[in-house]
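One protein chain is absent from this view; the other protein chains keep their places.
We just call them A and B in the order they show up, numbering each chain from 1.
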Amino acid sequence: MTALMDQDQPLLRVSSVTKYYDLMIGCRNVSFDLWPGEVLGIVGESGSGKSTLLNCLSTRLEPNSGAIEYNTRASGLVDLFTMSEAERRMLMRTDWGFVHQNPRDGLRMGVSAGANIGERMMAVGARVYGDIRESAAHWLGRVEFDIDRMDHLPSTFSGGMQQRVQIARNLAVNPRLIFMDEPTGGLDVSVQARLLDLLRELVGDLGLSAIVVTHDLAVARLLSHRLMVMRNGEVVESGLTDQVLDDPQHPYTQLLVSSILQV
Amino acid sequence: MPQPSSLKAGYNFAYLDEQTKRMIRRAILKAVAIPGYQVPFGSREMPLPYGWGTGGIQVTAGIIGPDDTLKVIDQGADDTTNAVSIRRFFANTAGVATTEQTEDATIIQTRHRIPETPLQAGQILVYQVPIPEPLRWLEPRETETRKMHALQEYGIMYVRLYEDISRYGHISTAYDYPVMVNGRYLMRPSPIPKFDNPKMDRNPALQLFGAGREKRIYAVPPYTSVKSLDFKDYPFQVQKWDDCCTLCGADDSFLDEIITDDAGGRMFVCSDSDYCAKRRDAGHSGPNPGEAATKKIGEAGDAA
Partner (left out) sequence: MNDFSLNIENLSKSFTIHAQGGLRLPVLKSFDLDVASGECIALVGPSGAGKSTLLRCIYANYLADSGRIALNNHGEVVDIRTAAPREVLKLRQHVIGYVSQFLRVIPRVPTVQVVAEPLRDRNIPADEATARAEKLLARLNVPEKLWQIPPATFSGGEQQRVNIARGFIYDFPLLLLDEPTASLDRANGSVVIELINEARERGAAIIGIFHDEDVRAEVATRLVEVQPLQAAA
């Protein structure tokens, strides 16, 4: 993976984030810093709180307590939940991407692949059709999508192709941070391998920071620099990805690692 | 309120009760204060079905007074069923004078057209609106579209224009063409042809929009900027015809295409019947004024 950017401030600073659903714990007391160019994997089984945490980080859910600060281009670290909604949504349009497990959640199925990518550019003010189209073609090319099909509807594509379009859509505005929720979850193994390699390459080449939620430790090993292991809403272990996987300290991490099926 | 003598007995003035009219007027005032913003209002059941102009009728009922002169057009014509019955409705329930002359009217209720004759300060144009929300076709959630308006997130609207160009090589949207009002709110102009869009811009008349089924009122105050969305390299353009009006020879008005026989025969006539008649009265004539006149009347008769 490419050189980590040498910067003095983290891109995202998460302090004691807690989210309850009524009396149920979503996630509790999660803290970490994400630095520019870093890919953080969050692993854990279903119900471990990793999706709740991702939704809090991406401001889809508001935590009950704790702070999430983002290093904005204009004014440095700002608490996301003290921003106005307008500022927050602007940030999501310009600085962030979100790759959903199911491409249907991240794409407009009723408009063409090209328009799906163009929308992100038009949302930040692009008003020259020729430029928008050229840029859409460029990003579709980057995700190895057949340009001849850019005017077709996503519903006519395979799952792997839809996922490529979703990724291109997220990259089109040159974001700094991408959230990914099981980005290769519903795909065939062969498609998954190719897509993982592509994601790895793109994240590296573009110097993106990313937070990847997955229950697949192999995906985490391939994509992330650092790993957080969650269980019952809490982070039980975190560290360098290969260290957590090769020398797990917490009983639960040891159990997870020893449960991987060998091919 | 003094009741005019020509009023049919048993109705309150302009059909609606006074409280309802006040509620509608309050909504209109708010709409005028925030050009292009859709103001919710308590739309009432009217004695004709949704889709027949209940929104426009309620707005007209809210603003009409005994001294007003009402003109009603449907697709530009004064003599179609919808136009005739709405005109008759207000003649019966408000006893107001009606007219087919654009320049004589104080209130013009319209479905799908803006008159060719330029409107004057003091006139009010009331549009009947089927679907007021321009973002609806891409975003089904009302909570979300309201937020998008509040935050001016209108990029999505260009997606539609993008799709037009990528599919047809030009922006093919020909009616209900989205506009930006006063540089702030994205607005659906109701299904008028985009030919009429430029007339909305800085128009001296007050333009009011009523959507009965969707319960929304919005407005463009006089002399307000109304800009049609476009791309820099694909600028907004209105329709053009190779032909002129068969009846009056006009080449500057919106033309309806009329099929005259089963052998592919066709002709074009002004959609604005008042404008066409005035031109003919003034001595203008098209390629075949006689034949066409009978056809046009025949068409209208069939529709009724």
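Please note the rule applied: contacts are C-beta pairs under 8 Å (C-beta built on N, C-alpha and C of every residue); 3 or more make two chains touch, one makes a residue touch a chain.
Quick caveat: nothing in here was measured; it's all calculated off a predicted structure.
Within the entire complex, contacts from the absent chain reach the displayed chains A. Checked against the full complex, the candidates A:Ile25, A:Leu61, A:Leu153 or A:Ala193 give a single residue touching the omitted chain, namely A:Ala193. Taking the complete complex into account, A:Leu222 is the one of A:Ile42, A:Leu222 or A:Val235 that touches the chain left out. Across the interface with the omitted chain, subunit A contributes residues 1-4, 35, 38, 193-194, 196-197, 200, 204, 222, 225-226, 239-240, 242-243, 246-247, 249-251, 254-255, 258.
Here is the rule we use: only the chains that are shown with their structure count from here on.
Chain centres here are Cα means. That of subunit A falls 47 Å from that of subunit B.
If you check the complex, the residues on subunit B that touch subunit A are 138, 147, 150-151, 153, 155-156, 158-159, 161-163, 165-167, 231-234.
On the subunit A side of its complex with subunit B, the touching residues are 85-86, 89-90, 93, 108, 110-112, 114-115, 118-125, 127-130, 132-133, 151.
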